[in-house]
Each structure stands twice: as structure tokens, then as C-alpha cells.
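Complex shown without one protein chain; remaining protein chains in place.
Letters A, B and C mark the chains as written, and numbering starts fresh at 1 in each.
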Amino acid sequence: MADPMRIRAKLQGDTADVRILMRHPMETGTRKTSSGVVPLHFIQSVIVQHNGKTVLDAQWSQAVSQNPFLGVRVKGAKVGDKISVTWTDNKGDKRTDEVAVAAGS
Amino acid sequence: MKQLRRNFLKLSSGAGAIAAVAAAGLLQTGSTWAAPWNKSGFESKAVADIQKNLGVTNLIDSEDIVITAPDIAENGAIVPVAVTSKIPNTQRIIIIAENNPFPLAASFDLMDGAEGYVSTRIKMGKTSAVRVIVKADGKFYMATKEVKVTVGGCG
Amino acid sequence: MKKMRGISLAALSTVALLALAPPVSAQGDLSVGRKMLVEDNPGELWIDQGKGLFYQKRGPNKVSLEQCDFGMGPGKLEGAAARLPRYFADTDRVEDLESRLLTCMTVLQGFDRKALIKQAIGRPRTKGSDMEALALYVTSHSNGMKVNVTLNHQKEYDAYKAGEYIFYRRSGQTDFGCVQCHGEPNKRIRLQDLVHMTSKAGAQEVASTWPAYRGAHYIVRTMQWRLNDCVWQMRLPDLKYGTDYSIALTTYLNHRGNDAVMQVPGFKR
Partner (left out) sequence: MKTTWIKWSAFAATGLIVAGCATYPDQATTKQLAEKMVFEAFTASPEHKQRLVQDRSQQICSKVGDEKLTQSEAAEVVKLARASIKYPASGKLVGDWKTGDKLAHNGSGDRIRRGKVEKRKENGALCQNCHALAPGEINVGNVGPALTGYGKQRGNSEAIAKYTYDKIYNAWAVFPCSNMPRLGATGHLTPEQITHMVAFMIDPQSPINK
């Protein structure tokens, strides 16, 4: 099972600054180890939703770095709003995590 | 460490592998209706082909696209790239590492209140221009920034 | 008696060779990328991993690490790592973070020490070792607190002075001690910055940023790994895990790094 993401969502004015760290190998399909070539394995799609409404729909290649980071900003957010993130990789593995928008510091 | 680096430099030289994945079918992301993964775009080796496959036409150079990335990346495997588009109604941000074997790194569709901003990290095999294409109100705008990639390391 | 300093002689050679302006500035050209990477550090993903391992009942004794004493009392993690290395009466030894974890995992949980050591340095591009995740989890409880490594016990004084001695001790194929690379400000091996460890600020950087996410390996590393890699580049033989040598060096560096504010995971290229 995929590891949980680490999501921070902080309100700055009326905009939520959303920072997402995911754990994923993002294998390019060409890396050789003693036990052969590691198959291509990467996140292809990331969807960010604000209170259930999609605000970002991303498509990635294997050129996104291992243990990916994604930062987005969502306008019209309030403290307590739900931000959910779903990634899906080329093997069909997926993971969804959710946080509430926190007050900015 | 050296091994890591060498493997990295061979980054995505296997087009066949990608084709196989893509052939397995378009992605289903459950309740969320993700747009189908742009197989032809991600498989293209030339920037012109990527643009064709993504339907990019009549590119306009724009100073309203700000690319934040290092001038010199110490580690080509983690090159931070942030894009801020000040163009109104920015709908899509596309990041292309021109000298990568498969240059199209990522494409972001923004909707319903997302600001014209994304930040991520990409792998770069060698020094290259990072090209950012922004789609706004159906028009396409472009900016580039050169990122020098040194092999780095101690070995 | 008339005395000369080796270092000023070396400086002379610099003048003689009319050093040109350095082609790259770590402060300028490289800083943008570094700042971006530190702000959102994938190493944070290891904190949860370490937390899971910490509370899980593990080992032949099927107990968690909740009774492990990192110096503030059993199970007290707040600020504990910021005071390591320190003397522990139960082992009658100065221990650093990694060696203390080894002690708890063997004594409390019943793991075999040799087996733990064999796996303590994880392979790149994996989830890393249990040790690496645990070390980060424990240290994360000192975030925002000041490094405070005190010398009270005689063995702490001994470790400090031995660490200093080792820092300057030159041997092997490269004639290197630690100070050859870490004794002057603004130095680099190729493009990699070398921490100026003989300065207070440099020692503080060392004391407050490990464990760290090592970008090139995609996993979290501990100070013990850093020392192993240095020693390898120095052309010395294989450094054993958790020996007095490492603990002494870490005592020397961390004590001089006192008052730095802990912020882990660090981010290293």
C-alpha cells in the first residue's frame, strides 16, 4: 500500500498555499540493479480538490523527481476547507489524502 | 553513487516501455474525472512534436510567465521548478525540459479558483532550457529559462 | 621560539598562484535551488515512518521503544536529541543518537546488534533503514529547540578532546584529516559546499541539520552515514557503525554547535 502524503494547506489572505509531498519511486524504467532493470513506475495523474471541486488536474511523466513535490494555490479558500489530493500511477496504484486548510502564520 | 548518476543519465531512454504502459489503456481515477494521459505528447522526443500533440499553436513570448528555478542545479535528479503565470485566465501550465530524452515533464490543468501557479521538481539529464507554455483564454504563451546541470557529486 | 603556521604557508601558495575569481558562487547561483528544496523537504515523509516504527512492538521482546531513555528519562523525546551525544550510566559510555538507538533496540527490544548494524545504512532509493527513520523521528522532537550538548562527565570531556584530535589527524593516501576540507569558509569540493566546521556557525549547521534528506540518494541519512562517506573519500578503510571514533567527532562538533536551533530533516544535495 502506498504511503500517506504529507500535505500542508495554509491560508494567506483568501488563498490557500497547498504543499504536497508524496512518496513514490518515479522509476524511469531504465535503472539497472543487480537484479535487472527496474520497471517503469511513475505517477501519471494528480488531482487536487477544494471542498470536492477539482482545482488542479495534472499529468506527469517519469521525469518528475522521486518522492515528488507539488505546490498549488487555491483562491477563495477559508480555514477548515477541505483540500484533497489523489495520485494515480502507471500500475494503477492510487492514494488519496485530505487536510483542512489551516490559518496562516 | 556513481551508479545512481549513470542510471539517471540514461533517464527514459526506453520509449518501448512507455508505449507498453500507454497501450494498457487510459487512466481511470475513480470518481475524479482526470483527463486521459497524453501518451503521444509524453512519448515525443522533439519539442515541436510535443507542441503539436498538445495542440499548441501560435506561441507568443510572454514576460508574464515567471519561471523560478536555479541557474545551476547541483543535482539534476531534483531540479526545483516553480511557475507563476500572471496572464489572466491561465488554464494550463506545461513544463518541458528541452534536452531530456522525453522533454515533456508535466502538464497542469488549472480550474475553479486555482491560481496561475505550480511548483514541482523534475529530473534533468543535462544542461537545458526549461520551456514553459501557458494556455490562457485559448491562446498559448511561452517563456524559457536555462538551467545548468553539473554532474556534481564527489566521485 | 619562532613559530610558523602550516596554514599561512598554504595561504601563501594561494597568493603565489594569483587565484582568479571563483567561477561559481554558492551563495548566488546555487542558493535559489537550495532554498526551494529546503522549504519542502521530502525527508519529512520519514517522520511518520519513524513514528510507526517507534510505537510498534518489535523485536524478539515484542516491545516498542517507548521506554527508551535518550537522556531525559524513559520515553521523553522532547529536546533529547538536541543534547546528544551525552554520557549514559547504564552503558557507562558516551553515546550519540545512533548508538543510543542501537542500545535501546538491543537491550529493550532484543534485536541482534550485528544484524541491526548491517542494515543501519539503507540503500539509496528505498525507504531507507529503520535506524534512519527512527533517528529522524526522535530528532524531530527537538525541532525549534537549541542544541545543548554539555560536558559534565569525564567521559564527555574525553570524547570532546578525542574528537578534536581526530578532526585534525591526517593519515592515509590523501593526507587528509577533517580540517583539510572543513577548516576554511566558503570552500567547495567541485560544486559541493563544505561546511566551515572550525567556525561556530559551521559547527551549528552540523549540529542542527542531521538527520537530513540526501537528494542524490532519495532517502534520509544520519550523521553516521555522513562520517562513513567522508572517511571513504579520504581513502580510509570501512568505518564501523557507532564506534567511539564517530561519537567523539560528533561530540566535538555538536558541543561547539550549541545554541543552534534544531531543524530536521535537513536537506543535503
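The working rule: a residue touches a chain if its C-beta (ideal position, glycine included) is under 8 Å from a C-beta of that chain, and two chains touch if they have at least 3 such contacts.
Being a predicted model, the structure only gives us computed values, none of them experimental.
Q: One chain isn't displayed here. Which of the visible ones does it touch?
A: B, C
Q: Among C:Lys51, C:Arg93, C:Arg113 or C:Lys161, which one is in touch with the chain left out?
A: Touches the omitted chain: C:Lys161.
Q: Identify the residue among B:Val47, B:Ile72, B:Ile93 or B:Ala106 that touches the chain left out of the display.
A: Touching the chain that is not displayed is residue B:Ile72.
Q: In the full complex, which residues of chain B touch the absent chain?
A: Interface with the chain not displayed, on the chain B side: 2, 72, 148, 150-152, 154-155.
Q: So which bits of chain C touch the chain we can't see?
A: 1-6, 9-10, 12-14, 16-20, 22-24, 151-158, 160-177, 180-181, 183-184, 186-192, 194, 232-233, 235-240, 243-246, 248
The rule is short, and it goes like this: only the chains that are shown with their structure count from here on.
Q: Going by the touch criterion at the top, tell me which pair is linked by more C-beta contacts: A-C or B-C.
A: Between B-C and A-C, contacts are more numerous in B-C.
Q: Return the distance between the CA-based centres of chain A and chain B, expressed in whole Å.
A: Each chain reduced to its C-alpha mean, chain A and chain B end up 16 Å apart.
Q: Take the average of all CA coordinates in chain A, do the same for chain C, and state the distance between these two points in whole angstrom.
A: Averaging C-alpha atoms per chain gives centres 31 Å apart.
Q: With chain centres defined as C-alpha means, what is the inter-centre distance between chain B and chain C in Å?
A: Comparing mean C-alpha positions, chain C is 36 Å from chain B.
Q: Scan chain B for residues touching two or more other chains and write them down.
A: 77-80, 82, 119, 121, in rising order.
Q: So which stretches of chain C touch two or more other chains?
A: Within chain C, the residues that touch at least two other chains are 40, 125, 218.
Q: Touching chain A in the complex: which residues of chain B?
A: For chain B paired with chain A, touching residues are 7-8, 10-14, 17-18, 21, 24, 27, 29-30, 32-35, 37-38, 42, 77-80, 82, 97, 100, 102, 104-115, 117-124.
Q: In the complex formed with chain B, which residues of chain C make contact?
A: That would be residues 24, 29-30, 32-34, 36-37, 40, 124-125, 189-192, 215-218, 229, 233, 269 of chain C.
Q: In the complex, go through chain C and note every residue touching chain A.
A: Going through chain C, the ones touching chain A are 40-42, 44-45, 48-49, 125, 127, 218.
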